[in-house]
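A single protein chain has been removed from this complex, and every other one stays in its place.
Let's turn to subunit A:
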Amino acid sequence: MAFPHRPDAPELPDFSMLKRLARDQLIYLLEQQHEVDKLYKVENKPALSSNEQLCFLVRPRIKNMRYIASLVNSDKLAGRTRKYKVIFSPQKFYACEMVLEEEGIYGDVSCDEWAFSLLPLDVDLLSMELPEFFRDYFLEGDQRWINTVAQALHLLSTLYGPFPNCYGIGRCAKMAYELWRNLEEEEDGETKGRRPEIGHIFLLDRDVDFVTALCSQVVYEGLVDDTFRIKCGSVDFGPEVTSSDKSLKVLLNAEDKVFNEIRNEHFSNVFGFLSQKARNLQAQYDRRRGMDIKQMKNFVSQELKGLKQEHRLLSLHIGACESIMKKKTKQDFQELIKTEHALLEGFNIRESTSYIEEHIDRQVSPIESLRLMCLLSITENGLIPKDYRSLKTQYLQSYGPEHLLTFSNLRRAGLLTEQAPGDTLTAVESKVSKLVTDKAAGKITDAFSSLAKRSNFRAISKKLNLIPRVDGEYDLKVPRDMAYVFSGAYVPLSCRIIEQVLERRSWQGLDEVVRLLNCSDFAFTDMTKEDKASSESLRLILVVFLGGCTFSEISALRFLGREKGYRFIFLTTAVTNSARLMEAMSEVKA
């Protein structure tokens, strides 16, 4: 069922090198440098260890620093002296040292860095595991991680050769790209003359396409992520899936043969596939009947293990499927999907609005309600003032008044806004365009510019033909286009942009779309003249998502790759989904 790649599809680069690199470095730091023998999770509670030395491996966040400071200070009060080491990953920030200093423990701790920024989650997926990137950059306007991204790109280009063709869209993409270029220039000579392994790189800001990330996912991998939450490429299947009383941690990647075949499939096909597979498996087991001793010996020594393994995986995924079906095939879910599709297509807005209202009134789920509101806002260029007020009021009544802050966050990030009356809008727009023509403005992020950023989803959707015209049923078994990841209702905007740009090898002819995305100054192409790249490498494309990407987008691009003979490699700050986006924006009581 999983469609094979075209025979001429390029080989993926070997990312296990990255893993080895990071692991060796960490082992060196922990064992050689700091003699660590036991690991604990950093939690906001007193450390129980009675060791003479504590070593913290943390993200460079002020919160973590305060935790460490409180620990050290309480030790001091208790009259205990220990050695403290802090290892920052991926890098140390000056602000953190400042906090340590202000808390009066700078002299007590020694600091180190573990420059680990790229985790290969799968053969084609690299994650920086920086979920905080999204909130830090798109809400707080904090650019600290952009440098980290640039350094990660630099690492990739030193390992896998230069990228001859670069495209990007979004303010952050442009900044990261420029910083990375600077890094390359400073250390030139290293990558020069190397044959490029990866022919194209495409950088994309998450805020270019919020819509796709906000939709409910219906391809298997996305659905598993939405339902069970995939963490660092593995998922905890609870007792309802494992059909035992234990939870099981399962690694989800291309190694898992069963999963690899269904991960990109629309959920409606998965169950059928799994049962077919089960039947095949049974048939293979059955073969042993009528075997003679020699054949049996062969079977046991060679095939049985593989079959058992497959059996185990199969039963796990069937369990997961059942569990998902239980949750998702109810009427509620159908209604939800229907509403989402209506929003994407832009009809029956009234009906959808009252559906959302009912959703809120019934306290279905704070995150889900919020997601629907955002989806409505983005697809409609903001809510009309009446709805904006009433939905917010309902929401506060249902889920608590502290979400007033959540709404203020969402507004700032441009996720949930109020339709502005026509004239002020043009005023804002002219002001913005003045801002961006100013040369310096390209580099300065105005945290509030997103305020003025309007979504023009409807027009873009029309321009890029995001809603496929379908005559009759969309056959999800034999997908025709990337829309299959959303049951044939919608082609993910981000993926469509990538497809279009790759086709043209530039942004040419997409001016209108770029303008509608409010990215006129942040869409760029950069090609090196000398074309040393082999035709094989030119069909290898690295897509960088700044602010996270969803499994649906990954599936869609994998599909596109198979269609066109490309191979896509994904680099994301973190794998995300609608719930994670909304949680990042929510203010919860401490």
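Simple rule for what comes next: a contact is a pair of C-beta atoms (placed from the backbone, for glycine too) under 8 Å apart; a residue touches a chain by one contact, two chains touch by 3 or more; residues count from 1.
FYI, contacts and distances are computed from a predicted model.
Peer 1: UniProt name of the unshown chain, from "Vacuolar protein sorting-associated protein 16 homolog", "Electron transfer flavoprotein subunit beta", "Myotubularin phosphatase domain-containing protein" or "Metaxin-2 isoform X4"?
Peer 2: "Vacuolar protein sorting-associated protein 16 homolog"
Peer 1: For the chain left out of this view, which of A:Glu113, A:Glu303, A:Asp361 or A:Asp521 touches it?
Peer 2: A:Asp361
Peer 1: Touching the hidden chain in the complete assembly: which of A:Gln143, A:Asn260 or A:Ser534 does that?
Peer 2: Considering all chains, including the one not shown, the answer is A:Gln143.
Peer 1: May I ask which residue of A:Phe15, A:Phe228 or A:Tyr399 touches the chain that does not appear here?
Peer 2: Per the contact definition at the top, the residue touching the missing chain is A:Tyr399.
Peer 1: Tell me where the left-out chain touches subunit A, residue by residue.
Peer 2: Those residues of subunit A that touch the unshown chain are 62-63, 66, 93-95, 98-99, 102, 136, 140-144, 146-147, 150, 175, 178-179, 182, 185-186, 331, 357-358, 361-363, 389, 392-394, 396-402, 404-405, 408, 443-448, 587, 589-590.
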